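This report refers to the structure that appears directly beneath it.
With one protein chain withheld, the remaining protein chains of the complex are depicted in position.
Chain IDs A, B and C follow the sequence of writing; residue 1 opens each chain.
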Amino acid sequence: MIVELSVVPIGVGESLSKYISDVLRLLEERGVKYQLNPMGTVVELEAFSELGELLEDIRKHLEMKGAPRIYFVVKIDWRKKGTSMEYKIESVKKKLGKS
Amino acid sequence: MIVELSVVPIGVGESLSKYISDVLRLLEERGVKYQLNPMGTVVELEAFSELGELLEDIRKHLEMKGAPRIYFVVKIDWRKKGTSMEYKIESVKKKLGKS
Amino acid sequence: MIVELSVVPIGVGESLSKYISDVLRLLEERGVKYQLNPMGTVVELEAFSELGELLEDIRKHLEMKGAPRIYFVVKIDWRKKGTSMEYKIESVKKKLGKS
Partner (left out) sequence: MIVELSVVPIGVGESLSKYISDVLRLLEERGVKYQLNPMGTVVELEAFSELGELLEDIRKHLEMKGAPRIYFVVKIDWRKKGTSMEYKIESVKKKLGKS
């Protein structure tokens, strides 16, 4: 499944990039392939249990870094036949005549 | 933590209420307290692992019901000091002078 | 169309209920019918231009109240045949055997 995570720590001021870089470091430590975009981070996961663990890791870490509140927006695209980040982008670009 | 789930089965036609009622039945079977609204279902969960299990249950069930693809939007509000669905609504209404 | 707004002012501390009550007051002043839930506010709108105006009103107001940054999550359900907040809830409850 493809998942986009948006993680918004609340109560730590206006600038959040420091916290987002921590989230990316966690993804790297877990060996999760990711694509950063200006509004979120897209990952491929095998199972919902993996998503639960990842979110818990992020929460623990940001709590440790001082965040009293965290707002998450998680979008998930699950397909029975499977999918990948590359496949999704390619199939759009092909129809756009750009690949 | 407070979680809003929006579950959108794709490839099963335009009307989705049958699938949403199945999701609510799953919540009831699991003993999860929920509030249905026109754009999602709000629940209180103890842990991210519980969220992972719940999403997996929903996915399995909707796949069984014939959905080849499922799109989820999950919003999560976690607070260190704890929170509840009632508390969130009440604190807004109080400031609005309505409780 | 049915729209759920989640408005998250950033850089104004951990407690946000004061700002949410301001958003609801704006909706009341504009005569927009709304349903508050613990994770957002659901409204019925006629057109996307109305959504644009509403979001701009909210932004202006929260900026005036001191928010240096605002994060919005907006979910929209548009149907050609029309829909309503009540209809969506009723059609799910009917299938659940609860209406």
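Here is the rule we use: a contact is a pair of C-beta atoms (placed from the backbone, for glycine too) under 8 Å apart; a residue touches a chain by one contact, two chains touch by 3 or more.
In this text, all values refer to a predicted model and were calculated from it rather than measured experimentally.
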Touching residues (missing chain, whole complex) on subunit B: 8, 10-11, 13-14, 16, 68-69, 71, 73
Residues of subunit C in contact with the chain not shown: 47-53, 55-56, 59, 63, 67-81
Interface with the unshown chain - residue positions in subunit A: 2-4, 6, 14-15, 17-18, 20-21, 24-25, 35-40, 42, 73, 75, 77, 79, 85, 88-89, 91-96
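As a convention for this text, only the chains that are shown with their structure count from here on.
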Centre distance in Å when subunit A and subunit B are each reduced to the mean of their C-alpha atoms: 20
Subunit B and subunit C: spacing of chain centres that average the CA atoms, whole Å: 17
Where subunit B touches two or more other chains at once, by residue number: 73, 75, 77, 79
